[in-house]
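Only one protein chain is missing from this complex, and each of the others stays in its spot.
Note that the chains are named A and B in the order they appear, and that numbering of residues resets to 1 at the start of each chain.
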Amino acid sequence: MSENGILIEGSRVTKRFGGITANDGVDFAVAEGDLVGLIGPNGSGKTTLINVLTGHLTPDGGKVILRGRQVSGKPAHIYAATGVARTFQSTQLFGRMTVLENLMVPGLTRPRSSAHEVARRARACLEFLNLAHLEQLYAKNLSGGQQKLLELGRCLMLDPAILFLDEPFAGVHPHLRDELIKRIEELHRAGRTFVVVDHDMESILRISRRLVVMARGRKIADGPPEAVRTDQAVLAAYAGL
Amino acid sequence: MRHLHVYILLAVAVLALAYAPRVNPYWMHVAIIAMFYGILASSWSLLAGYAGLFSLGHMAFASIGGYASALLVQWYGIPIPLGMAAGVALCCALGGLIGWVCLRMSGPYLAIFTLGFAEIVRITFSTEDDITAGMAGLHTEPLFRAATRLPYFYTAFGLLVVSLALMGAIVQSRWGLFLRAIREDEQAAAASGIDVARFRILAFAIASGFAGLAGGFYGHYIGILTPSLGGLDLMAVLVVMAVIGGMERLPTAVGGAFAVEFLLELLREYGQWRLPIFGVILLLTMRFARNGLLTPFWLHFVRLGGGARGAAAVVAPGRKDSRA
Partner (left out) sequence: MSWDYLFIQAANGAVIGIIYALIAVGVTLIFSILKIVNFAHGDLYMLGGYCAYYVITLFGVPPLPAMFVSMAALFTIAIILERLLLTPLYSDATERKDEYGLIVTFGLAFFLRNIAIIAFGPFPLKPPSFISGVQHFGNLIVTNDRLFAGSAGIVLILALLYFMHRTIWGQALDAVSQSREAAAIVGINPRRFNSFAFGVGAALAAAAGALIAPIFSLAPDMGVLPNIQAYVIVILGGMGSVLGSIIAGIALGESEGLFTAFFPDPTRALAYTNAFGVLVLMIVLIFRPNGLFGRRHLRME
């Protein structure tokens, strides 16, 4: 762990796709134990930033430092092994594998994991997510909300220090959304760090300790939610679109 | 009864071995060739069915294994098993290389690439005729100097059983789970901590090694190798076998190989019509029974023993669910 409690840091992250600059020199650091909400209009570069910070994209400029080690350019599984877990904007499960198998996979990638131990943890995780009765179903046969929960569970099986959740509330039934928020808060209290991207402002404001706003590939605001809400630049970015 | 299906399979195997000496040479030959295809179909299923790497170069590796072993034995006079082992090693290395080169290719692109590889191998083998004897065929050293085919039958049987045991162990282990995860979603697999590149290369290397083993045996059994062994038509026959049987499980792929090979012989009077007929059966299978024609029977059969084979055994330790 680095001395100042910073868990993961993207420094001057730049990423271009063809002529579009999706991230333009973004500085983004997350301290251990924080719960960061990341918002911004469509196309502002949130998902790109997450993809860079979790190793799914290699930045064109800048670097990613994870627990004091530079990791940009390394494959995504290295990030996972170092305690970085993520969900995807459109849920990406192992469709033709059972619910239980979906959770077994990340557990078994850990060195010296035993199948029995991982299975026990996976079942405990399913209990926690209220999915235990579905363990033998194919993941593709779950409802949208259940799939989001399962994807969260798959992250947890990595026993991660930090979780990046990309639009966890999108298209989720309000009832299940509350359930999801409760789980996130529980996990946060238990010491996990979160970065949550979503358009559901109400939910984001409800849970986040710190709010980061992006627009046109840049970070335009960063601070406590109450302060950011009234920030002129933020209001302009949202109104300007 | 627990594991009833395993006992039934064992009993069938013992019967087959005991009855073998009384089988006439013609059907024994058919059985040997069927087992040759069984190794190929199951290893292709490991690659295409489990890992989702739809390679069209699998027969090319059989061809490479066959030629490598035959030529090494011819040039250096090494024992045939050593030649076959060298062929397997070469195919593992080449397969790993191909797997590495096409790491970033998916679906149809990987198929096109491996198709290209197979064509180049075939063209090279038929053109470099001062080494490979080209289309005339390379005469190979026979594995046994025996009057009957019985030793070949037992060897093929042994190779098939060992191959299936090894591949079965792989797909039942966490590796099998990782391969399926990669098939389902590479990004999510990487996010779950799987070294996707390593396992894709590994899958290619392992499957190609078994293809090379099958090819090496075939060469020293049949006595002559031609470049068409690695051609597109045999590759298509292999796809027919695996898909008709069920390409996502090793036993159904082997079953498909047996069924197609025996049907090809039974339908001999239809001559050239057999291949297009099997083409039609492949298309019908894809259209109406994509999981393969043998898969439902196999699942039923497994249920006899109350086991959960087909799903990796690492997945449900300590619980006897009957999902397969």
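As a working rule, a contact is a pair of C-beta atoms (placed from the backbone, for glycine too) under 8 Å apart; a residue touches a chain by one contact, two chains touch by 3 or more.
Note that the coordinates shown come from a computational prediction; the quantities given were computed from them, not determined experimentally.
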| item | value |
| --- | --- |
| Option from B:A41, B:A190 or B:V240 whose C-beta touches the chain left out | B:V240 |
| Among B:L232, B:L263, B:A289 or B:L304, the residue in touch with the chain that has been omitted | B:L232 |
| Candidates B:R104, B:R145 or B:R268 - the one touching the absent chain | B:R104 |
| Absent chain, residues of subunit B that touch it | 52, 54, 56, 101-109, 111-113, 115-117, 119-120, 123-124, 126-127, 232-233, 236, 239-240, 243, 272-273, 275-276, 279-280, 282-283, 286-287, 290 |
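Rule of thumb we're sticking to: only the chains that are shown with their structure count from here on.
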| item | value |
| --- | --- |
| Approximate Å spacing (C-alpha centroids) for the pair subunit A, subunit B | 41 |
| Contacting residues of subunit A [partner subunit B, same complex] | 54-56, 75-77, 80-81, 85-86, 88, 92-98, 100-101, 104-106, 108-110, 115-116, 119, 136, 154, 157-158 |
| Subunit A contact footprint on subunit B (complex, rising order) | 174, 177-178, 180-181, 184-185, 187-197, 311-312, 314-319, 321, 323 |
